[in-house]
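What follows is a structure written as structure tokens; I'll ask about it next.
Of the protein chains in this complex, all but one are displayed in their positions.
All chains are identified by letter, namely A and B, in their written order; residue positions are counted from 1 within each chain.
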Amino acid sequence: MERSEARREGPVLECRQLSKIYGAVRALDQVDLAVQRGRIVGLLGPNGSGKTTLIKTAAGLLTPSAGEMLVCGRQPGAATKGLVSYLPERTYLSDWMRVEDILCLFRDFYSDFDLQKAEEMLFRLDIHRMDRLRTMSKGTREKVQLILVMSRRAELYLLDEPIGGVDPAAREFILGTIIGNYSEDAAVVISTHLIRDVEQVLDDVIFLAYGHVGLSAPVEELREEKGKSIDELFREMYRC
Amino acid sequence: MNKLLKYEFRATLRLYLPLYLVMLGFAVLGRFSLWGVPWQVTVGEDLVGWTNLSVSVTGEGIGSEILAFLLSMVLVGNVLVLLGALVVHFVITLQRFWKNLMGDEGYLMFTLPVSTGELLWSKALCAFFWGIATSLMVLLSVLILAWHPLLVQGVKQELSTIPPEDWQLILRMLQNVLPPVAWPILAVEFVANNIGSLFLLYSAMAIGHTVKNHKVLASVGAYAVLTMIVGTVASTIISLVLPLMAGVPQDIQLNSLSELILFSYQMGRFMTGVWAVALVIDLLCAVGAFFLARYLLTTQLNLE
Partner (left out) sequence: MTWNLAGDRPIWLQLTEQIQLRILTGEYQAGERLPSVRELAAQAAVNPNTMQKALTELERSGLLYAQRTSGRFITQDGERIREMRCRMAQGETRQFLARMEELGFSAGEILELVRRQVEAEEGKAEEDSDDGTE
């Protein structure tokens, strides 16, 4: 009931005058933005521009200092966490766990988790139920985590630097997995500083700089208007 | 909540099971090295007239001295293992919170669709359970160590010297000192005290985690400050309610049996009052610590 209601109403993610302050540092400064359903949005900006802070706030890991963050019209909390599928930069899976333990955990806690889908994707990577996380390389663990996150039929996918520091083959796998699996009326937010690598998958871009939104527009529009690739635009914007 | 408990239990079982196996192993090993040699338990009488159990090694010569030394080492070793088990329990309790919530795993735990309160409760209830289980395991280890037919026989012999009338008297005095009213108070106080001190630990770690550098040191400092606050609150409450409590029995002459019973009765009343005050203090602290921890983990959380 709640879900279908949420599905119809307004933006999936909305910030109103959102600020987050750590001591003297303004990580986010009066940010206004909205992310609509069915869009793949690139959250772009150099390191330290507030991308991770914004995503963590939407995931419910940080509380705004001022302003509002709304996920499906609600403030982040236990309820919105069930609608958001979040991939952090860190690997959060415990060493001692088996693949099976994590699958069970996701199935138990997230009602939108598609166990069969996850199993199929893992199988294709030759990862088995009884494998332990300890025996896996960092890259493999990241793939397992991505598969878990993308096997949910969430309303909002928050992917923090999913392609940071991976080789081209892994990048293709990651982007393919994201595109092949997100639910159609959901929104996908991908944060990255490697614009060139994700440009082709994005509907919209949001440029963040020093906690402000520098630019927010559909990719096609930008390319036509400025006659440049987003990557070139990005370089121009952050030249100094 | 049930699911959280289930996963917390599963994650900790993997640590406690080997711990308990080691404890039992050492206890059984200790028992056989203690009692597998020619021991003699003698039953004698000491000065006050109480029967005294004493244990000595039979046999003579240097060999027996070395044996006695080795055996005392076994005993010391066992005591160390039991103390170690309690320390390990404490460390696991801290680690489960620090690693699972404040570390990288926190990225998963804090994005599950559960409330922060539920996370705290699942951690605390599980740690409370393992605290009791570990204490029971220590007791069991001691019993295993001490178990020997001669010793049991000695204790039985000792108990049988008490006449039935004295048994009745002892029971009655016990009842006076610990009246039925006090039982639920004591039980709740026990739970509140244990859970409360867990929440206090969690709060201290949550405070320590907000500091940029030296998080562990900051946690220890925060814990010291928090216990001081609790101490101040407790002494304030005590000084406030002390005049209202049943007085401490004074000028009691323990010459006759009836006076002894009266004393136990008054003592019971006084102690019940003490338990009740302790309960109030512990409940206050537990609730305070819980809300503090929940506030810190909701609004001040900043995982690295």
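Keep this in mind: contacts are C-beta pairs under 8 Å (C-beta built on N, C-alpha and C of every residue); 3 or more make two chains touch, one makes a residue touch a chain.
Just so it is clear, the structure is predicted and the values come from calculations on it, not from any experiment.
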item	value
Which displayed chains the unshown chain touches	A
Residue touching the undisplayed chain, where the options are A:Arg134, A:Arg196 or A:Arg235	A:Arg196
Contact residue for the chain not shown (choose from A:Ile40, A:Leu133 or A:Val189)	A:Ile40
Missing-chain contacts mapped onto subunit A	40, 171-172, 175-177, 179-181, 196, 199-203, 219, 223, 229, 231
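Keep in mind that, in the parts below, only the chains that are shown with their structure count from here on.
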item	value
Footprint of subunit B on subunit A - complex, ascending	22, 56, 59-63, 77-79, 81-82, 84, 86, 88, 90-94, 96, 101, 105, 108-110
Subunit B residues within the subunit A interface of the complex	3, 6-7, 10-11, 14, 104-108, 110-115, 118, 298-303
